[in-house]
Structure formats: C-alpha cells, structure tokens
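With one protein chain removed, the remaining protein chains of the complex are shown where they sit.
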Amino acid sequence: MTTIPRDQWYVAAYSTEITHDLFSRTICGEPILFWRTRRGEVTAVPDRCVHRRFPLSQAPSRLVDDQVVCGYHGFTYGTDGKCVSVPGQSRIPRTARLLPYPLAEQDSFVWVFIGDPAKADTSRIPRAPYLDSPDYTAVRGMEPLKARYSLLVDNLLDLSHETYLHGGYIGTPEVAATPTTTEVDEDAGIVYVSRHMDDAECPPFYAKSTGLEGRIARWQDIEYTPPCLYKLHSRIATVGSVPNPDGSDPDAFHVEVVYAITPETEHSTHDFWSVARDFALGDGAVSKFLAENNCTVVLQDVEALDVLEQVILHEPEGYQELSVNIDTGGLAARRMLQRMAAPQQTRTARA
Amino acid sequence: MTTIPRDQWYVAAYSTEITHDLFSRTICGEPILFWRTRRGEVTAVPDRCVHRRFPLSQAPSRLVDDQVVCGYHGFTYGTDGKCVSVPGQSRIPRTARLLPYPLAEQDSFVWVFIGDPAKADTSRIPRAPYLDSPDYTAVRGMEPLKARYSLLVDNLLDLSHETYLHGGYIGTPEVAATPTTTEVDEDAGIVYVSRHMDDAECPPFYAKSTGLEGRIARWQDIEYTPPCLYKLHSRIATVGSVPNPDGSDPDAFHVEVVYAITPETEHSTHDFWSVARDFALGDGAVSKFLAENNCTVVLQDVEALDVLEQVILHEPEGYQELSVNIDTGGLAARRMLQRMAAPQQTRTARA
Partner (left out) sequence: MTTIPRDQWYVAAYSTEITHDLFSRTICGEPILFWRTRRGEVTAVPDRCVHRRFPLSQAPSRLVDDQVVCGYHGFTYGTDGKCVSVPGQSRIPRTARLLPYPLAEQDSFVWVFIGDPAKADTSRIPRAPYLDSPDYTAVRGMEPLKARYSLLVDNLLDLSHETYLHGGYIGTPEVAATPTTTEVDEDAGIVYVSRHMDDAECPPFYAKSTGLEGRIARWQDIEYTPPCLYKLHSRIATVGSVPNPDGSDPDAFHVEVVYAITPETEHSTHDFWSVARDFALGDGAVSKFLAENNCTVVLQDVEALDVLEQVILHEPEGYQELSVNIDTGGLAARRMLQRMAAPQQTRTARA
C-alpha cells in the first residue's frame, strides 16, 4: 500500500522550469506533462496519450502553438486536455480527453494537486513568500534522490545530523549538543522544532556569507507543513543580540532555508532546495557561495539517504529502529504523514 | 500467465545466420541452440546441458564435427540431441537427451516450432516467397526490441503512425488521413488491412528507390498471419495507374515489406524485417538505400515501443486505453492472438 499522501498539493517544479515547451516530471508516481501557454499560464495533464499511452513529452511529440501533438499517431490536445484531432476520422470520441491537474503558481513554485481534483483548494497551499520577494535574495536547485520521501523528512526534522554529516559546512558541535523543543499544531497541520544556540561556533556557511567573526547566536526554527513544504527560519547574530520587543530584529541576519519534498515514486524523491537571505541582497559573490555550499550539503544528504534506501530494501522484515529525544519532531511528522496517507481509515476511526 | 501463443511456428533466424558454429537465441522464453551440420541441415535443441544446465553455446562448450561438447563437464550430444558421452562412466543414462525442436527452412527464414512437437505441421507455416525469389531483390535485418511482441503487432497493423513517427522517411500526411478497410479470415487465420491512396505525396523511401517524381498512387495491403508473419504489399505507381484486368501490373513498382515478430521473452522481441522489390533488381545503390532507410524506420519504432513497454510496466492497474477506427485491424489481431494464447479456455468456452 502506498505511503504517499494523496489529495494533497505538491511542488512540481520551479516556475522558471516551465516554459513554452513540453516538460515532463513524475509526481507521486504519476507522469505529468507541463507547458506554459502563449498567454503565460501553466498547463498540466497526464503525460500519456489516451490512445496507445505514448508519452506526450517524448519526441517526435511536439507543441504546435498551444496544442500538443502525439508523436506516435498524431492525437492532438488543447490546453484543457480535450482531444481536437484523431487520425483517419473526423469524429472525436467523447472520452478522448486528458484530465487536467489543478495547479497554482506561488512563491516561485508550480504546485500541482495529486488526488481528487474536486478537493483541490488553493488556499491550503502553504506559503514561502521570501522566495519571491524584493526583500530577499534567493538561490535554489533541485537534486534527485533515489530514496523514499520520508527519509528526507526524517533528515530535515532532526538537524543534529549537521554536526556529523555536514561538519565543515553547516555543522558545528553545538547543533548536536543543544536540545530542541517540538510543538505540533494539529489544526494547522504544522510541526515546529526549535533549537536556540546562544553561544556557538559559526560554520563557514554563515561566516562567509554574513562576514561575522567569532562566536554567534544561532537559532534554528523549523516549520514543516506535511507533506511537502519545509521551512527553516535561521537567525544568525552576534552573541547576546536578541530581537526587539516589537519583533523587529535589525542586528541579525536571517536566512530562510526552504525545502519542497516531492515524492517522485515510492522510492525516489524530488529534493527542491532554496536559500533566501535578507542581507547582501545584490551581492553575486554571496549568492554564488551560498548556492554552491548548500548544493554540497544537499548532495551529502542525498548520498546518505540513497544508502539508507538500499539498507531498508534489504533489511530483515520487522526490523525496529531506536528513537531518542532528537527524533521527537520527526516522529510527529511521521504520524501526520501516516494519517494523511490513510484518510479513509482515519475517518472511520474517528466516527 | 503467458500472453505468448504456444504450439506455433516462429522465425528463429535468417538461414544465413546458422552456420557450422554454435548459435544461441531465446525464442518465446526458451534458450535454443542452433547449428548447421556438415551435411547442411539445421539442428535445434535446448541450450542447456541435461546435467547441470550449462549453456551449450557458452565457451568453452564447442562443436566437434557434428557433436556438441559441454564446456563444463564434457557431456557430448549428437545432432539428434542424444547424449553420446558422459565423464567418468561408460553407461549413458537413457534420459540423457536433449529434445530437438521441429524446424523448417523456407523463404530465407529458419522456422522453429514452440510447443508440443507432435503438433508441428510444416504446411501451416505461412509463406513469403519474394524473400527468396530471383524475381525480387531483398534486403533485411533484425533489431532487438525491449518490448512485448504485441506492441509491435499494434504498431504494424496501424500504419497511420508513419505520418508522425516516420515523417521524412515513409510517412506523408495522406497515410494518417486515409481511412482503411479491415477484413478477418478466421478460417485461414489472417487479418487484412488495406489503405489505397490514389493521389499522395511520395515519401523519400519510394521516391529515391523508384525514381518516380511528383505525386503517386500508393497502396498498402497488409496481410498478417498471427502470431509471427506480417506482410505489407506496397504498390507504388503514377497517379491514375491501375493494375490490368488480368491482375498484371507492369507499370507499378511493388515492394514487399515483411516482418517476422518473434517473442524473445514476455517483455522482449526479435524484430526481423525484410524489404523485397521487383525493380532495380541488380542495383546495389538502391539496395543500400532501402536497407539503411528501413533500418532507420525500424529503429524509430524500436525507440517508441521500448518507451511504451516501460509506460505499461509502471502504469496503474486497470488502466484503459482508447481505440478508434484506425485500430480495427490491430484489435482483430489482438483477439486472434488471445485465442491462440489460451487455446484451452477457448475450447471449453466453445463446448
């Protein structure tokens, strides 16, 4: 049985990835065809001709104006997914139609709704406004992960691994050593995990980008909205500095590290990562450094999680892992994901 | 359950492929060892020593005169499959025997019977005499297909795909636009599909080989004898030209495009293709052009069908495709193949 929640919004791509060209990506096991119309709207339909399943993204399939022509027998579809041309006959069968996916463009992302389109409510899409705001400068990327998405959720909810897996980049001894607090907002569907280090070593990632020297105050405030959007609000400042009572915080550097965790299949994941900062806004050198450094960190995670996926696939049935305090946030996230992946059972249990 | 019909003749190889040397090919999931004896007869036995399964085609197995010696322990077999030597003992066990496959050489092909040898009737092998006739010149090849054989049957029974997948080679707009007629001869076990284009663009494949200029009459008459032999009788002539009342047709060019569709496994196929023509008989340049051009066309199909195989393997259970008029011949062929693949059930259902 699937462990991937359905009837949910997922990040399918960065807005910049979708142009007036055929673009295919598999989301939650469903191959989806995207393209941007002449008018600038994103369209998404199953990437599979209704006739003989040929992928509409596969050459010689092609986009002609705002219609996609199947490269096998020429079935032609409009932006609404309706077939407008069939070879050898003028009548178009009523069922010759690709069911469009609900879509939304927001905060630099193209979101797609996987599940019953009638349940697609764009107001439920979580926000990450700093990714597309003039007050921030953002860098971004996407790495393919050959591991189930839940391994990336585990990874990101417990940042104590920075000390070991990302030492020399974003990890210092204080991360693993400092306890965290976890809060779960069941109504909003959000898991919060916080770790405030008031006197910590400054890792190269923040030293080189902020210019700070010596020890720092480093706050990590995680806000995860299952299944897809993970935000790490990172606050970096000189030791002793705190935000003003009114919430303003002019002496600190703020970095918003955002991950969109999108299952490709049961055993692979699209690992979208963005780093937005509220300082050195126009500084290309800082952007280049943060992009390269975070990409390295993501690839360290990818290497480790790809290994873990293989470990799980070959481990004896019924193997039990051991959880400790640092896993509180991750376990809360798992519980929410399990409920999302089995809505039917949950409903019955509540009745 | 298998979808491959048994108790059927399949093309195993071109006659020219089988020499006085060990040759192995898997047909319908059965690895078969072929060699031509000193007297010139083709022999076929399972490619697996009765002792410990070592492939008799695998070095250091070797042919010594007309006997094959297993490279693992030296079990030795004659052309009738009987073991004639066993290491360490003089007695040969009665069951030390490889059961030979029924074979026939005809029309440039080596045919092998897969199933119960008692049912092998060579008179049931369909003919393609132009492949081995002085009145024709033929070119040929074989491409491995990583797709189930039924995808190639679908492909060849509906040539409207020439317009899209083979545009610039054998496809022109008229192929997809012209309706076809389909006839099924249940007694003879043949599906006929015809498309007569009386005023059509001439694709490079025919323009360069025939020397015709301008528009043409182009007739496609398919004759498919499931499971293995597919013939496309192609007639190319100037617009308005028709055969004489007596059937003679001296003003037209005739090309016989023959495919032998042989399952290798449930998910792979040997795609044998031949192109025989009744003009420019001794012209090497025409032969070279037709061989290269048809090979390109076959590889376009191979690429598309390999993709389709993967699509099918990953599609949700119960997925339904949509069929239209152009599929009439293909659907008829599928029905015949299904009956062939399940003879037992069919018999019961009829009783």
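Order of writing sets the labels: A and B. Residues in every chain begin at 1.
By our rule, contacts are C-beta pairs under 8 Å (C-beta built on N, C-alpha and C of every residue); 3 or more make two chains touch, one makes a residue touch a chain.
Model, not experiment: these values are computed from the prediction.
Within the full complex, the residue among A:63, A:165 or A:207 touching the omitted chain is A:165. Interface note for the absent chain: among B:14, B:72 or B:289, the touching residue is B:72. Annotation: of B:93, B:129, B:144 or B:168, B:93 touches the absent chain (contact as defined above). As for the chain not pictured, it touches subunit B at residues 29, 31, 48, 50-55, 58, 60, 69-74, 86-89, 93, 95-96. Interface with the hidden chain, as seen from subunit A, comprises residues 154, 158, 160-161, 163-165, 167, 176-180, 304, 307-308, 311-312, 314-315, 319, 321-327.
We take it that only the chains that are shown with their structure count from here on.
Distance from the subunit A centre to the subunit B centre is 48 Å, each centre being the mean of its Cα atoms.
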